[in-house]
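Every protein chain except one is present and positioned as in the full complex.
So, chain A:
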Amino acid sequence: MNVSLILLILLLGALATFLSGDKFASKVALFFSLVALGCSSVLVNHFLGGVDINVNNPWILQPHVSFALKADGLSLAMVLLTVSLTPLIILTGFGNHFEKSKNFYALVLFMAFAMTGTFLAADGLLYYIFWELALIPIYFIALIWGNGDADERKKAVVKFFIYTLGGSLFMLIAFAYLYINAGSFLLEDLYKLNLTATEQTWIFFAFFLAYAIKIPIIPFHTWQAKVYQKAPTIGTMLLSGIMLKMGLYSVIRWQLPIAPLAAKMYMPTLIGLSIAGVIYGSIVALRQKDLKKLLAYSSLAHVGLIAAGCYTLTADGLSGAVSQMIAHGFVIVGLFFAAEVIFRRFGTYKIEDLGGIRPQASKFTSMFMILVLASVALPGTFNFVGEFTVLYSLSQVNIWFAIFGGTTIILGAYYMLKMFQNVMLGETNTKVFADVTINETIVFVILIAFLLFYGLYPKPIVDLVNPSITEILKTINR
């Protein structure tokens, strides 16, 4: 038994969903995503028990490409994030009606497959293929099932597609260069390369373009808000909950250890840029008029802090960044789902048309509130653990990084509470708002339970991830 089983299940699931009728598609997809989750849990247990669950088969002989999957704590944590969020995201769709839902849910599972592959791949070209594969389903999901004016949507989505594709082309060139030097795409061979500082700088920034667009880091973020707004909420959740973590994960897995000299040289600049994103995203979020766009900018601010943690090149920074990736994944999915729940009832994301929901829906209000609080990293939530660790690591590099990065706890509270006030509070809305359904409640409760449990007991996640962080740091400091 090895990790390729997860990929197989997801892919089979995509196929089965596509072959099932529109009527059952969502249930079939949910079933397969749950099987993938179960399988992943078993595999993680095997891994913790010391069983080798890696894969390494030759695939293409010329050029030499391997089907190599590496399962360490870091990649497994990201896989778990993917396969935990996927069933929840599918479950949120139970309250929607999608045309041709078999295509839709097949794409969702296919995307989960590609993202899982990205997290597991230990061969540069295989990784690149998964990376690009993940883009295709979300392109269609956003384009076909998105909302708002079709032309405008198409513009935004095509822009996003070109943008990310363009960015990753540079990464492909970098891989080609690495292959010429190493004679292999294998991660371990690339780790062993002894490149000059100049070579590393070129490689580093080629990777950076791909990742900075995906994450996104300012000023490469301009595709984000519109796509988040126009995509169907399930697409937005996949993008913000999981896909952007591909970029952050890749920084830790590929960019830093392959080009450590460049990483060290540009460390302050990169942290500075990431933190600038924190402040910029927070300020832009303040005056957003569209709920989904506001959440998009809040996400921009949060991932900026995560990126800053990655670029500290310290164990604390990397560990905190991974915790924060997971926490952010759960909370942002919850927040976008809250937006969706509102949209289902009022048919709008425009903040000025909302308000006065609290008197009508106390359950929804409470759950939305808890998610808002997790998003502003209240102690007791997992987000606090991540944010605290990252900020602490920044303070160890330079106290000013922590102070400027820490403005997120003020600005974050400002735009989130302002949003909550305008969306939820005030005189009872004249339109009727039915409180959450059972299905909706289940999703919220699971997300919240996860955030609170690991907020109080983060040890399992941290213990899973930290050994692999130590390994990667050894490579970085080789």
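Heads up, the rule we're going with is that a contact is a pair of C-beta atoms (placed from the backbone, for glycine too) under 8 Å apart; a residue touches a chain by one contact, two chains touch by 3 or more; residues count from 1.
The criterion applied here is as follows: contacts and distances are computed from a predicted model.
UniProt name of the unshown chain, from "NADH dehydrogenase subunit L", "Aspartyl/glutamyl-tRNA(Asn/Gln) amidotransferase subunit C", "Sugar ABC transporter permease" or "Chemotaxis protein CheY"?
Listed in its UniProt record, the absent chain's protein name reads "NADH dehydrogenase subunit L".
Quick one: which of A:385, A:436, A:451 or A:476 touches the chain that's been left out?
A:385
Specify the residue from the set A:26, A:75, A:103 or A:312 that touches the hidden chain.
Answer from the full complex: A:103 touches the omitted chain.
Given that one chain is not shown, which residue among A:27, A:64, A:159 or A:344 touches it?
A:159
Pick out which of A:181, A:201, A:395 or A:475 touches the chain that's been left out of the picture.
The missing chain is touched by A:395.
Which residue from A:45, A:428 or A:477 sits in contact with the chain not drawn here?
A:428
Go through chain A and note every residue touching the omitted chain.
Listed in rising order, the touching residues are 2, 4-5, 7-8, 11-12, 14-15, 18, 55, 57, 59, 67, 100, 103, 106-107, 110, 133, 136, 140, 143-144, 154, 158-159, 161-163, 165-166, 218-220, 222-223, 225, 280, 283-288, 315-316, 319-320, 356, 358-359, 366, 373, 378-380, 385, 388-389, 391-393, 395-396, 399, 402-403, 406-407, 409-410, 413-414, 417-418, 421, 425-428, 456-459, 462.
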